[in-house]
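All protein chains but one are shown at their positions in the complex.
Labels run A and B following the written order; every chain starts at residue 1.
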Amino acid sequence: MSMMRSGLRSACALLRRPVGGAAGKPLALNKRRFASSAHDDEYETAKWEKLTYLGIATCTILSIYHLSRGHEHPPEPPAYPYLHIRNKEFPWGPDGLFEVKKHDH
Amino acid sequence: MMESIRHSYHLVDPSPWPISGSLGALATTVGGVMYMHPFQGGATLLSLGLIFLLYTMFVWWRDVLRESTLEGHHTKAVQLGPRYGSILFIVSEVMFLFAFFWASSHSSLAPTVDIGGIWPPKGIGVLDPREIPFLNTPILPSSGAAVTWAHHAILAGKEKRAVYALVATVSLALVFTGFQGMEYYQAPSTISDSIYGSTFFLATGFHGFHVIIDETTSTPTLITSTLRPATGYAVLSIFTGMAIAEIELDAPRTNTVWLAEELRKEKRSVSLA
């Protein structure tokens, strides 16, 4: 309720303020309204930039490790009745798009 | 005319795009159904509908850009619109994916007699959670960190950094999609392999689709920001309005979805009775 009231109040404040200057200072309008607390944006930018770099480094290491390991193919299972269910043709034909994947590499 | 405005809301001019978008969506849906059932001309109608829809998106958003940058209609009150829109979209996605988790839990916690009463059913190659899922799990939070970086960079008035940050966001999402594609390609089972395949690929597939939506919505923003800074930064600010809503609601959700997916991928066999 109080949030709604404060929202109304800021909307009223907006009405009194002259609209415009979008081309000159488009980003001045971007003040955080829903944030839990106000932070210094310079500081936050630097922090999240570092966190992003850290994330990218971690992901790169993991990717290299994963891609260098290769993978194995499991043996073909017996024909259980619930496997490979086909009730009608696909729009492009009788087979799935990647059906031959087990044989081509 | 402008003198008579005494409120901060944007009352839009008449526009053909809502009806053209509706017709495009109708053609896409009907064409899609016709394509999936053996009807003549389904593929044609589907393609035409998609083209019509993409064209509508282009011209409609072009108008929105003009209304914001040239006509200055995007007041504080108007900017709340896309934000609430994003929040509603994310909430609907949460409910959508909740249904898939329900389906998955329903099928796995008491497996039916038809699949032998065990989970995973025999013959289903279960993906190893320590492989690609383990790799993709840190990629999504990193993408979230990058979009948070973009958000703060815009608030701090550093547009260049914001563009770099968004490039990082989208690149990480693309890498995620790439690995997901690789996992699907290498996966030993498919969506037509028992209820396991159905629930698994429906849920992970829609999650991947969600990531692709994020990519396609942020890429035009990036291109405009790079090519036409004056227009682009206005788009950027609209976009971040949406992105903030996304981060606040989506980051915890994405992590939950992803963790739960990992759990699902783990080998679990429910012993019979």
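Here, contacts are C-beta pairs under 8 Å (C-beta built on N, C-alpha and C of every residue); 3 or more make two chains touch, one makes a residue touch a chain.
The rule is simple: contacts and distances are computed from a predicted model.
A chain of the complex is left out here; the name its UniProt entry carries, from "Exosome complex component RRP45", "alpha-glucosidase", "Cytochrome c oxidase subunit" or "Magnesium transporter", is "Cytochrome c oxidase subunit". Per the touch definition above, the residue from B:121, B:138 or B:208 contacting the chain not shown is B:121. Chain B meets the missing chain through residues 113-118, 121-122, 271-273. Hidden from this view is one chain, which touches chain A at 78-82.
We take it that only the chains that are shown with their structure count from here on.
Rounded to a whole number, the gap between the C-alpha centres of chain A and chain B is 7 angstrom.
Chain B contributes residues 6-8, 35-36, 38, 42-43, 68-69, 72, 74-77, 79, 83, 114-115, 121-125, 131-132, 134-135, 138-139, 141-143, 145-146, 148-149, 152-159, 161, 165, 168, 172, 175, 179, 185-186, 188-190, 192-195, 230, 233-234, 237, 240-241, 244-245, 248 to its touches with chain A in the complex.
Against chain B, the residues of chain A that register as touching in their complex are 10-11, 14-15, 19-23, 26-27, 29-32, 34, 41-42, 44-45, 48-49, 51-52, 55-56, 58-59, 62-63, 66, 71, 73-74, 77-78, 80-86, 89, 91, 96, 98, 101.
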